[in-house]
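What follows is part of the complex, with its chains left where they were.
So that you can tell them apart, the chains are marked A, B and C in the order they are listed, and the count of residues begins at 1 in each.
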Amino acid sequence: MTLRAEMKLSRGSFSLSVALDVPEGTVLAVLGPNGSGKSTLLGCLAGLLVPDDGVVTLGERTLTRSPRLQVQPHDRGVGLLAQDALLFPHLSVVDNVAFAPRSRGASRAESRAVARRWLSEVDAAGLADRRPAQLSGGQAQRVAIARALAGEPDLLLLDEPLAALDVDAAPAIRGLLRRVLRSPGNRRATVLVTHDPLDALALADHVVVLDGGRVVERGATGEVLSAPRTPFTARIAGLNLVAGTAEEQGLRLAGGGLISGIPSPDVVAGEPAVAVFAPGSVAVYPASELPEGSPRNTVAAVVGALEPHGPVVRLRTVDGDGWAEGLSADLTPAAVAELALEPGTPIRLAVKATAVTIQPAFGK
Amino acid sequence: MLWIPAGLALALVVLPVVGLLARTDYARLPELLTSGASLNALRLSLVTAVLSTVLCVLLGVPLAVVLARSRSRGVRVLRAVVLLPLVLPPVVGGLALLFLLGRNGFLGYLLDVTAGVRIPFTTTAVVIAQTFVAMPFLVVSLEGALRGAGDRYERVAATLGARPWTVFRRVTVPLLLPALGSGAVLSFARALGEFGATITFAGSLEGVTRTLPLEVYNQAEADVDSAVALALLLIVVAVVVIAVARPRALEGRP
Amino acid sequence: GTSAGDGTTTLNVFAAASLTEAFGALEKQFEAQHEGVDVRLNLAGSSQLASQINEGAPADVFASANEKNMDKVMDAGGVEGRPQTFATNQLTIAVAPGNPKGVEGFADLAREDLTVVVCAAQVPCGAATEEVERATGVTLAPASEEQDVKAVLNKVRLGEADAGLVYVTDVTSAGDKVDSVDFPESERAINEYPIAALSSAGEPELARQFRDLVLGEVGRKELTRVGFGAP
């Protein structure tokens, strides 16, 4: 179901004014600093907040058309994972998760079965019979995720789903979300609020960046994260992304080259994928040098632009051998001086394979 | 610090009862307990008080939720209206019921003519009178608890697709259990002790409408001591019903 | 009775609730006759008043609606001298204005088509009713045995009952809202109202004077006006 929303809302001195589109089967990531209106946006979509003005449609249905029409939350087919877990304190964990299927008419046994399936997906099967008061923070968060997913909503709203999770749980849940949100038959629209660009990269087709209640940047995930146009996005993202096809040890480029890297667990060889690496991990050499060391990825390029970027200088490349086009590399000013870099200088880039991750890409 | 006023409050409540216990003529208790009139009254009191508590809960909980959760202006007025039976002197409350359901009352006339049903002087009338006076206790105490608790879990339930009735049944009521327990106890106690409205609306006939408080009054006319003894019976029954029969669930989470 | 700081003396008169109207008038007369005396009426059921007096209430005069409650006070040693009867009351049948159901006498009250209410046996009017029943051999099947006579009257006034056994005074005070059907057997159960000054009285002299006012000519006139019979 395609989500289309255009709305305005004032809360005290804060005002939200956004328009967005989430095509059927895709995920929109919402980034933005604290207090920029991300949760408020989700509240409006869920029907918990009533926009002062605006139209929200999901598929063929109009959910909100201010001021006359406001479909109630329970009638919207949404699932909201709010920023607080807010598990029902009087229900056991399994009944918390079974709540949505049960509300949608499943029998008690059916919905419990569904709930147990989701609980084992989030690795919380062992907690099924506990009360929420007996869970740790991260355990409660996992149960809340299961609860939001178990309803199989048409519109899924996730507010920082990976907060409070440990280093092992976070990638596991990210993988689960990827499986769920990107499964072939999936027709739902998803809006995902996150502070972590890796989540956006792993899960979202598109990104919008909010600031002060307004959209300051939007576009396909890769584009926004690799070429941020606002300082905020640049601080959280600014990654190098190179598209190609996944292979055992890295990424096969359209032109035939290979970028070595560490594949993330859910990459499938032969599928479209993307190599991700930070500008700070790109080493620059004079074009003549050909160091033969551990960095598996070396490529010739030409300096495009050099811009100061906090304490470092960010170099952007222009053309080069296939994948060197438009990459960023962070260097210290001393290195720039020593290598006598300036726009037009031919250079060679080196990136260690262990600094590159290969993520599945969303072909569109 | 808290113990001082709490102790005072407790003393105010307990000492008079202790005084009562001290003055009771215990020799008379067995005799009273075996008299047919007392037992009839006791049975009737229990049955009607339980029935009206059930009615209060069934009707009062939804009313409390509607009052606490609605945001419209009119609700402020409704809230005051619900309090009316609270301040009505019970006898006047009984009159009010007669005006409505009596033979010449608006609804009572209708019932009599259409269905041949007459309510006054029946056990049904006792239950109605008790429900009328006890309902506000349930509604008002629940409403206070509902507002204090807020509606965050109800909102969560709505985003999970639960319609209002499901939310009420599976979220509102379970979370309200401790307050509901208190409210039910209050209305049970009020129904059990109800006197003025019952005698005015339902009359006082042994086995049909003469509940224990009415019997106590009757006894008091003849002999204060036996009335006190009978009142003790009422107290014991109430405490047993409330302290023992109150389901553990109503005690709230540990 | 107590003497307040401003020179007025208070006389506490505990009187049965059925005396409200008559004693209200007597209070005014007494105050008019006695400069600086404030009569305060404590009006409640006779048995309540008796309990209060026995628990040490500051009462000067006690006017009871029956002898039993006066006896309770006397047994506890609260009465000064002997109580004296100052009024009597007797039963009558209260019916709706115009007597639509055609009640003729006491025996009619056993008719099946009538809803009849009476007083409970424990209260004076109920005891009187029982006595009449015994005397006449008529057994009533009342819809309700009320706690006090006003409740019986109200049931008739509101049309809830077709007939009720009440006192003559009650019918008098209800004016044209009920009619009464007198019956001769009521002579068998005359209710007597005793009055006494109390031994705990703070103003024994004033207490005696109030008692005497009730027992005297003035009292007689007021009591007759509201329907009481002479002792």
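Note that a contact is a pair of C-beta atoms (placed from the backbone, for glycine too) under 8 Å apart; a residue touches a chain by one contact, two chains touch by 3 or more.
These numbers come from a predicted model, not from an experiment.
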{"item": "Number of copies of each distinct protein chain, complete complex", "value": "A x2, B x2, C x1"}
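The criterion applied here is as follows: only the chains that are shown with their structure count from here on.
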{"item": "Centre-most chain, if every chain is reduced to its averaged C-alpha atoms", "value": "B"}
{"item": "Geometric centre distance via CA averages, subunit B-subunit A, whole Å", "value": "57"}
{"item": "Approximate Å spacing (C-alpha centroids) for the pair subunit B, subunit C", "value": "33"}
{"item": "Whole-Å separation of chain centres (CA-atom averages), subunit A against subunit C", "value": "89"}
{"item": "Sequence positions of subunit C contacting 2 or more other chains", "value": "none"}
{"item": "Of all residues in subunit B, the ones touching two or more other chains", "value": "none"}
{"item": "Interface residues, subunit B side, partner subunit C - complex", "value": "95, 98-99, 102-104, 120-121, 199-200, 202-206, 209-210, 214, 217-222, 224"}
{"item": "Complex interface listing, subunit C residues touching subunit B", "value": "45, 47-48, 51, 115, 117, 120, 122-123, 142-147, 151, 154-155, 158-160"}
{"item": "Touching residues on subunit B, where the partner in the complex is subunit A", "value": "152-153, 155-164, 166-167, 170-171, 174-175, 177, 253"}
